[in-house]
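Every protein chain of the complex appears in place save one, which is left out.
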Amino acid sequence: MSGAGDREAVFPTRQSLGVMKAKLKGAETGHSLLKRKSEALTKRFREITRRIDEAKRKMGRVMQIASLSLAEVTYAVGGNIGYQIQESAKSARFRIRARQENVSGVLLPAFEAYLTEGNNDFAMTGLGKGGQQVQRCRETYARAVEALVELASLQTAFVILDEVIKVVNRRVNAIEHVIIPRTENTIKYINSELDELDREEFYRLKKVASKKQRDTAATDAEVKSKKDRLAALEEETGSNGPADLLAAEEDEDVIF
Amino acid sequence: MASQADYRDRQFLAVIGDEDSVTGLLLAGIGHVTPPPDNQKNFLVVDAKTDTAAIEAAFDRFTSERKDIGIVLINQHVADRIRNRIDTYTQAFPAVLEIPSKDHPYDPEKDSVLRRVRRLFGE
């Protein structure tokens, strides 16, 4: 049996029994708490997973609309503006801020998009031709990027939660399948050892008692033979009562 | 978690993709070039001629070297070229997001995160 060997190395004393009992109690409380945490996280996790699935599908659509609006720009400008855009990019207008959200003690980051004021690298793009489309395209893409940022938050949450849930579940399982059985084993072991000791003690006491009895019996016999002899002597003298009383008292003592 | 300490500095997005995707995202205003002398860009245009090594280098730069990037957007067809890197990437920061491109419609089957989602639900 695995349980027989798997126990903590403690001396089977009453004190360590107390310690183990406290430990078991702690482990059980911890287990139920962690279990609840894991359940809460899993609930959240499932929700996030579902939303990711949805958002990823939605993203395909959003990006399609955005690239169509870029096509519109190409149409209106009558050429490719890619290079110019790449070269005139200087400072990000669209930035993200990371924020944290607390889910059952786990800090989940969430990205939040914001636009910085007063920097506009592409205001002049398409000045002569297609400027309106360029501006419209920027807005469409900005909205698309917002959706992407949201998706990224979900995804980060997904990765972190995945990790945390794994850790929590590992702990729950460790407590459930290792720590609790082992503590219980230890308690059982201590108990059995203590019982053993008890039995040994009892046996010893019994031995002591029987030896004592034997000794007393021997003494009694001796005393009795002495008495008998004395009685025989006294018989001759006549007095009987007090000697009988004494003998009775002696008997009781031995039984006790 | 060690990465949580620096999440506050992460305020930019980075993009690796084909010209149209990059142009569009830059139009949205995510483009950022760090001041000289580095002149580091947070975007990379990939076309048929771009080396896979260059993509990997950019990916590594955005994900591990730079500490100011919070989200890396990468075209799915580009991600396919460095699929192994993407699949083994598990950090939370920066988040790597696969996006569709104009000429390559989005295929949820290939997405590394969606595949993990699938696996978790045992589908």
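For reference, chains read A and B in written order, and residue numbers begin at 1 within each chain.
To be clear about the criterion, a contact is a pair of C-beta atoms (placed from the backbone, for glycine too) under 8 Å apart; a residue touches a chain by one contact, two chains touch by 3 or more.
The rule is simple: contacts and distances are computed from a predicted model.
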"V-type proton ATPase subunit", "Cytoplasmic tRNA 2-thiolation protein 2", "Cullin family profile domain-containing protein" or "VPS35 endosomal protein-sorting factor-like" - which is the UniProt name of the missing chain: "V-type proton ATPase subunit"
Residue among A:Q84, A:S104, A:N169 or A:T216 touching the omitted chain: A:Q84
Touching residues (missing chain, whole complex) on chain A: 64-65, 67-69, 71-72, 74-76, 78-80, 83-84, 87-88, 120, 123-133, 135-136, 139-140, 143
Chain B, residues in touch with the chain not shown (by the definition above): 20, 102-103
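The definition used in the following text is that only the chains that are shown with their structure count from here on.
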Residues of chain A touching chain B in the complex: 49, 52-53, 56-57, 59-60, 63-64, 66-67, 69-71, 80-82, 85-86, 89-98, 100, 107, 109, 111, 115, 121-122, 134, 137-138, 141-142, 144-145, 148-149, 151-153, 155-156, 158-160, 162-163
Residues of chain B that touch chain A when the two form their complex: 1, 4, 7-8, 10-13, 19-33, 41-43, 45, 70-71, 73, 90-93, 95, 97, 99-102, 105-106, 108, 111, 113-114, 116-117, 120-121
